[in-house]
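The structure appears right after this line, and notes come after that.
All protein chains but one are shown at their positions in the complex.
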């Protein structure tokens, strides 16, 4: 099948040209400071399930704007001492689903938290977290929600939620604050990269086929949504190209990667027409940390490594954290 | 080509079974009262165009919640006395576009107002009106935005905007308050039906292939979006079927039709797989007013009568209002 | 969205008319007897994983013809006494995958075995079990592999493997032979139904949106593969219709259901165009056992209840077996 | 796969309601008389091929309006006496192609003539015959070419060509005028039926999955082109429905069948979504001749019986003519 | 989304290599001379509409071969002196439609004429003009109608109609013969370019995303019809490639551009897979006139600038002509 993007050796030479705004770090520091200033309470309610090997808690924590954000916390029932923490973010359209849907991290001895995605959670798994903020004219979906102003952009709120999830858990007695990892596939990988890029408490990041990277290229190469939402928006708002790309650079995985020092395990798929491989490599190459690895799947589309990559992650993180 | 719905004679026997909530009228009276209580200013700024035969104004008026809503007002440059007013609402995804895109009402001697659609305006024509209200988990698009509570549902705000547009214009000296008509195609037809159903100042309503009618049937028959958004939402939120249909009956064109006394010119297309013809007939048959007509296009899909129906409308309304 | 099959109330009146061959029971008794006579060794090799809460074994057991068949056995690491056993069969095209992919049964306190599917295991998850038997002319896929003779038909071998998996495990000291359940979705549900229909040791069966039921109707209603493989075969082999349906009745879930006395939890989706809901109801109504329940998902296609149904199963089986 | 039309037993009760114009026979008598009055020369030029068992002639004969129409005549090289003649007409879009493409009639001992189709011959096989007549506004394709007037309609010319082909050959010394058969698939079957309906010299007709039958139903049931050309025409020309169907009844296979006394071998495919099976049965049931048979292919789409039907035809016609 | 053609900077370097026939100018001079020699009467019948601000005339004029061609003439009702004239040609498949469908030119103070397209007018708007000329074997559609001989090619007739429309109007007392502009989108843009290239009375030309330019490249790059008609023709008529391209160069927008001196406002869309942007740039670069501008829409497919480009045109032409 034809590759939807450049391949080796051309992809080896590719460097993302996404501009780094001068106030990028300041923008995010202020955003986090503002969210933390609003504060809010964290609640952890034991969930009723048939599961016997793990304890499950239905967590609500204050995200951006103090808005309540949900998540599932799953802990080995038999545990001792502080555990390493894995926070997982979810792919586009989905929500936190049910706790029994992903047990392999807890079953491997980690404290595992799956954060819900505000305003999504209806596309392929269910969520329970509103996004109580409106928008100017937009294309259905989240990619253009508030995109005409970086302060209104949807992903400002979502990335902030991602950091606030760590804020909510890191002080608990079952968490070892020195062993915090974030992960996720696609949009989840993009969030993970953003969180790791603005929160130095994160020691390991595992973005799988990450979305939200290298927007100027990805928007022009991806063959399928969600990047296409931006194309359709610009096809109508023909005079807004500069404004839109001006916003997006504050949310670009390449820029988060440029300032991230965590250990990193990326994955990329060469037949991925949702998250073009050059955009993933663009972020990987820009990644500042020295301990970085990328696993490539030549014949996969956006499903990437799937359970093969889960195994890579479990081995890679167990070696570092256990 | 196969018809996507029942046809004659079966369609003649079809009656919508959508329930009428006991507090339907009260719900809308309270909603309008609340919006009017908030109030807000109307502005009309002359727009710069090359058009010489008409005057164009860029109007901003307070809609639901006092939120600013945009619209284009187009008047014959040479005019005398009070003119009949035609308010048009726009189809799903679109916005008010540019004033030169639809001139036939003003060119026929009407005051013409095209209302922008909050939060849409990016799909096939551009808009400039935000929807500054957020949502629980939803499917991309508007159909499930806030659908779990009738007070939060997106269309509560949009239908209210539709009435408030008339509030904004009816007192102007170029408008004859006794000759107010509303029209629109698809979603625009659904809004027109809703506005005519809750605002007795409307003397004529012209819904073309109207959307938002007879939800329980339309959701189960329509072959394409946007009704499909509701199906996809329920496919994930498998336990919310009753809640969703409980909300939708407050926004169903059949129920607006049941209490509308304006003169009406409907259109319907028998190959329409977006707005199933039985759902349109469901609203038409339920329509309470005695002066009602429906034009049927047997071999058309959702484009319906197109310019043929424009001509029908211009003749029908000119006969009544000019 | 349009329903691909009849719905309520028509579906309530539907009864499958698939004929029951006089020698149906005999055919299967002989088939099992023949397979058991060949015999073969069972091996259970501990698998290396990062999982700490469970023990995983890579099992090989003799299936039809004594052919080696693989599976993953997952047990709670901390366990006492004999556990109830859940055997899961896999959907069309898939294989046993990796042990970490489905942990919720073991995490709920069950001995869990996922049987590999001979000759498949390349479509959406990986397998490791050959089908060392050839075929006459066939359509790509398994549906017509050997279909011209009931003794050569692929599913004769696969269903036999399903019973032989229980043979392999039921004598182990961690299994309670009085609490054996089988489950699976789609093809996996069809295998579960077949195994429960010919092996009285099975006390509970949970077929989700089962495939391989009510062939004469399903082949004529299903909008997508794999039933379509049979249509395409008959479209070429225009003179083989009677032979093909003559074979299929020995493998029809309706006939297995007619002689099954286990407790049963079915699921069905009304928008399923792969396994038509009438074909599922056809099997459910024919099901002989008195303790039977079916969960219906109105707005789902073949994904059915997904994690909602997992929860139903865990609750239903825990109540009966724990 | 779902059937695109009614099936047994409903199809057994179906009768076409296409009206028979009072002047139907007169219209065709006059049309033929007019064409014959114009006259024109027939030429038969030996064609250069590598074929050794047959003689091939490149024939040009005067069709409707005296327009030159091409065809391939293929005769067994070794022959004696007068041969039965098979005239084949070609499916929609195609042309006469090359003589080596269909040799089984000549190889079975028939004089075989494949008539080119005026103005087509570019879609799946090549033709060499112009249609030197223009048209009012039309949909791309032939179905609406001149459809607003029965005298201008494309098929008036093409059906006339079909009779004139027989005129051109029947007097040759290698043809037995008492043994003339016509055949064809799809459009070719429609032409064959028309020719047999207006030319009593035809003693046998073999329409395979015939097109151009029972227009009022076919246009509303067929899922794919070419019937869809008429739907698209009427979707634009919303005021021309009566005119169009008024023309089509002069060209409807049902009406030709009603006055045909030849022996007939039809075929029909129940999954045919180009030529709906009810429209074929509509023509078959209306067929006046007593010696009529129809072969049904349950699981085929428009490919119908393919080579299976060829064999049926060769056996059926050999039995009657050899 | 991937671009279907080369983009910047590669597109900046692209030059069309379409050959200019030595007798190109002569061919068109003779064609026009021949058409004018045949002559014919022009009629202008006032049309009945509800429009009050404009006068509408149903025009019939003699086109190629003296064939009657229709068009709508729309004039401001209140007018004085001679008006600049805008002649618009219509996109592929459409016709002149209804006069109320496009009013912005007359509303801006221009005499506006929309010419019908012979033999089309059934695809997306209606027409009323026959093409009374037949064709050799062709693909459905117009692209290959008569393509084997430049004198028979459909576009010879249509381009001639375009010039004859100006002949019909330029002498009227409401037209200023020094201010004649032509415009159109897609096929309409191709006709506009052709007319401006062979008729020096045209002072301004506005081709939007023009079709019929740079055939040798466009046929090999365009992803969708109508250029694909030529591909499908050549896929069957495998021996006609040279003949076809030999004809097309007499109808290539690049060659008309090479000899055009009018002021020009082009538009191009970089995601256009119907009219590849390189083919549009090919014509634009070859355009001989010095006063030329092109507006580029990066994220649009064949819809191009839509109403944004309308506004560009109205401003650009008003500045030059008003």
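Each chain gets a letter, A, B, C, D and E, in the order it is written, and its residues are counted from 1.
FYI, contacts are C-beta pairs under 8 Å (C-beta built on N, C-alpha and C of every residue); 3 or more make two chains touch, one makes a residue touch a chain.
Just so you know, these numbers come straight off a predicted model, no measurement behind them.
In the whole complex the chain that is left out makes contact with A, C, D, E. Within the whole complex, the absent chain has one touching residue among D:15, D:101 or D:149, and that is D:101. Listed residues E:170, E:231 or E:288: the one in touch with the omitted chain is E:231. When the omitted chain is restored, the residue from D:6, D:20 or D:51 that touches it is D:51.
Between the chain not shown and the residues C:27, C:57 or C:124, the one that touches is C:124.
For chain E, the residues in touch with the chain missing from this view are 4, 219-223, 227-228, 231, 234-235, 238-239, 241. Within the entire complex, the positions of chain C that touch the omitted partner chain are 93, 95, 119-142, 144, 232-233, 236-237. If you put the missing chain back, the residues of chain D touching it would be 49-54, 76, 78, 97-98, 100-101, 103-104, 106-109, 125, 307, 310-311, 314-315, 318.
We adopt the following convention: only the chains that are shown with their structure count from here on.
Chain pair with the larger contact count among A-C and A-E is A-C, by C-beta pairs in contact.
The equivalent interface to B-C, defined as the listed pair sharing over half of its contact pairs by residue number with it, is B-D out of B-E, A-B or B-D. Seen from the C-alpha centroid of chain C, the farthest chain centroid is that of E. Mean C-alpha positions place chain D and chain E at a centre distance of 39 Å.
Across the assembly, chain C contributes no residue in contact with two or more other chains.
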